[in-house]
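Heads up: the structure comes next, in structure tokens.
Certain chains of the assembly are absent from this excerpt, and the rest are unmoved.
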Amino acid sequence: MSQEKVKHRERLSGVFAPLATPFDGQGNLLLEKLASNVEKLNKTRLRGYLALGTNGEFRSLSGPEQMKVLKTIVSAASPEKVIMAGTGAESAPVSVELCQQAAEIGAHYGSLITPFFFAKKMSDRALIDYFIQVAERSPIPVLLYNNPGVTNITMSTTVIKEVSSHPKILGMKDSSAGNLSAYLVNAQPGFCVLAGSANFFFTGLIMGAVGGVLSLADVFPEPCCNLYELGVAGKLKEGRDLQLQILKLNQMVSGKFGVAGVKAAMDLVGFYGGPPRAPLLPLTAEEKKKLREDLIASGFMKE
Amino acid sequence: MSQEKVKHRERLSGVFAPLATPFDGQGNLLLEKLASNVEKLNKTRLRGYLALGTNGEFRSLSGPEQMKVLKTIVSAASPEKVIMAGTGAESAPVSVELCQQAAEIGAHYGSLITPFFFAKKMSDRALIDYFIQVAERSPIPVLLYNNPGVTNITMSTTVIKEVSSHPKILGMKDSSAGNLSAYLVNAQPGFCVLAGSANFFFTGLIMGAVGGVLSLADVFPEPCCNLYELGVAGKLKEGRDLQLQILKLNQMVSGKFGVAGVKAAMDLVGFYGGPPRAPLLPLTAEEKKKLREDLIASGFMKE
Amino acid sequence: MSQEKVKHRERLSGVFAPLATPFDGQGNLLLEKLASNVEKLNKTRLRGYLALGTNGEFRSLSGPEQMKVLKTIVSAASPEKVIMAGTGAESAPVSVELCQQAAEIGAHYGSLITPFFFAKKMSDRALIDYFIQVAERSPIPVLLYNNPGVTNITMSTTVIKEVSSHPKILGMKDSSAGNLSAYLVNAQPGFCVLAGSANFFFTGLIMGAVGGVLSLADVFPEPCCNLYELGVAGKLKEGRDLQLQILKLNQMVSGKFGVAGVKAAMDLVGFYGGPPRAPLLPLTAEEKKKLREDLIASGFMKE
């Protein structure tokens, strides 16, 4: 592994929070709330942040809004935090433009979701060409982002085998349940795989993932960092026990309610969550009440 | 039906071409090619154009590019042509913004695809609220756009029943195969349904659709208009025969190759098609050769 | 078309009821109820019956039970009624065995659903070989059965093109919404296509289908026969109006509730429907009450 790759591997190792984007009840951006959330998270052991991810409702923002959000995060983040930014659009030229803008603002890595508007046409060849085209023209290195729950595309191991030695494609985030080991074993040495969900974070680490981008870290960053440390240390019994608890916790929040649930839980623990943008619906009063009870019963939230 | 609705119904009756967006080999916009395509189509019996639809690769364009494309189409279209514009983004605020921009440029109708990034959360309630929010704040009336092949969401008849009496929601385009009659029978009187594919255009007209937005009309506008006229006149035998031929033709082009096929066929018949934007791949030389032979054999293209 | 094919075409033209299989509350077969249902249907204009179809819960029966059901139907049917039997299992040898048993009992046609346990392996080649193997060894001619809602397989037009000239493969039943015209235009001359749902029966007839196998005919055989006659006669206005009403009716019954709904509606109009076999659940008391009200409101059922 090159010196360069070793450095990047170190920077990608740990827990990343895919920051939620705060809105008011009319769907207007609340950038100061975002800054304040980041300032709180700065004090945690989080390795860094993902701006403009699925949990940041990046596709619900206009182009200019996306950049305002990223600027806010970059400004508010303490210097040791690593910043990834969702720069994957539906075409190579637009994704390149986003990578350029993100680089200028100060993001360290671009994150490229598999384009999926034309999902049925996304052959291995189409994806490989796309990822390489964007990486070559991006000023910052990129990470691939596999999320079949959203895209209906599961990146093949052929794609990973082909692009994982590219000097500008440093790793991937895998939010599918069950393909992470296959990516690990098919990737070229040095390629960094991050778990995209707290549900399989511990087993991912056991198998060789370097870290995770976990929506649960928006709400409960410290338990996620504990789990990371148990994984790195190979503490099987404690790790399994915490993983199972965190899995249950994650199901209550994003498993059941998605982004709206993450935001509602953020409100409950002292961050600003607020409502998602339409067409996403916020939790009902009853759902919020139940969520509060569940979180207290879980032991992760104090009454 | 109100005078207003009668007028809109008349304007939506007929065949619309969902215009392709021309690019060069590097993915750069070629607006003059687009204008020239429109000028050729102005001479046909087409009722109008859909700018920024699926076949226009609207999600492959940046926000500013979308508006350049729309401006070009509005400028080049002859005055009697009706202009619809794809203004459906992934959130209400962004869709409203697109409707406002499209209205300023001169589009007559906005077309709202069902948001689908969070497809699993798109309950009837979520979609109804979204469509009404956007319609209320749009300066121009809107049409809904149902395309489960892309979105993995089939709009329910409950949604149509609820929103089809809204004064700003005038109709819908249905690209699903097999739900058009159900929308027709559940919609409030006066709601205009357009077929979103040449595959079921004739039967759609028989059942009560007012027109169609047909990618095949980008390539073969006149046969599509012939089919429309046979449908309106209720000429069963001739209509069926032409429908079956057109179905076969459509399968050769967009059925087999999607947008890239429509563009390749445009090149063959004298429009500018050109390559799609990456990650979509253009047809290979061999595929183009086969397409040419198939089109000639179909009788719709002269050698 | 051969004399033989003309004769078969005539026999397949019209409306077929895919007979429900009556059970008691413990899931025991009630063959006398089945016979009595058939005797009532004998007096209608139905062209014939499909025994052991999806609505007959054929896969919920053991092998010996399947043959008891078929025998009961064959015995009870009046001689002019044509009998199809579901003889499609998950492998060629078992399907052949079912065809042989069905032939002995007196069925006129076997119906072969696309095997789907190994759906991901059902390439065109696999399906073509399978259909031909079974047809060659079946004593009676067979019809193909396409039902992606159950099987997650949509038969390709390539399959139809290849097998539709086989002397023992006379036609198909298409329950997918939206592929019927494509099958018609790709099939060899003389191949009989039947609509598999009342939702698109009229347009199917307009396009060239010879008949339909309609679960709604289990409940309302006469309106289905009326629709058939309007389709054959090409009466556009009356046909469309009845089609739209029947579509609404069908949605209340099998659209909403599937087999359990068809059975509940049968009970309401004087047939024996009864409960489906577990794991299918019967309608709740409240659902039955609502169904009754809806059917009365539809005008198709007298109070």
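Letters A, B and C name the chains as they come in the text, with residue numbers starting at 1 for each one.
Assume contacts are C-beta pairs under 8 Å (C-beta built on N, C-alpha and C of every residue); 3 or more make two chains touch, one makes a residue touch a chain.
As the structure is a prediction and not an experimental result, all values here were calculated from the model.
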Number of copies constituting the complete assembly, 3 shown: 4
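Rule of thumb we're sticking to: only the chains that are shown with their structure count from here on.
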Chains touching both chain B and chain C, listed by label: none
Fraction-based call for chain B against chain A, same above half, different below: same
Maximum centroid distance from chain C, chain identifier (CA atoms): A
Chain A and chain B: spacing of chain centres that average the CA atoms, whole Å: 35
Mean-CA-position distance for chain C and chain A (Å): 49
Touching two or more other chains - residues of chain B: none
List of chain B residues in touch with chain C within their complex: 157, 176-179, 181-182, 184-186, 199-200, 203, 206-208, 234, 236, 240, 243-245, 247-248, 251
Residue numbers on chain B that touch chain A, as the complex places them: 27-28, 54, 57, 59-64, 89-94, 97, 115, 117-123, 125-127, 129-130, 133, 149-150, 152, 258-260, 277-281
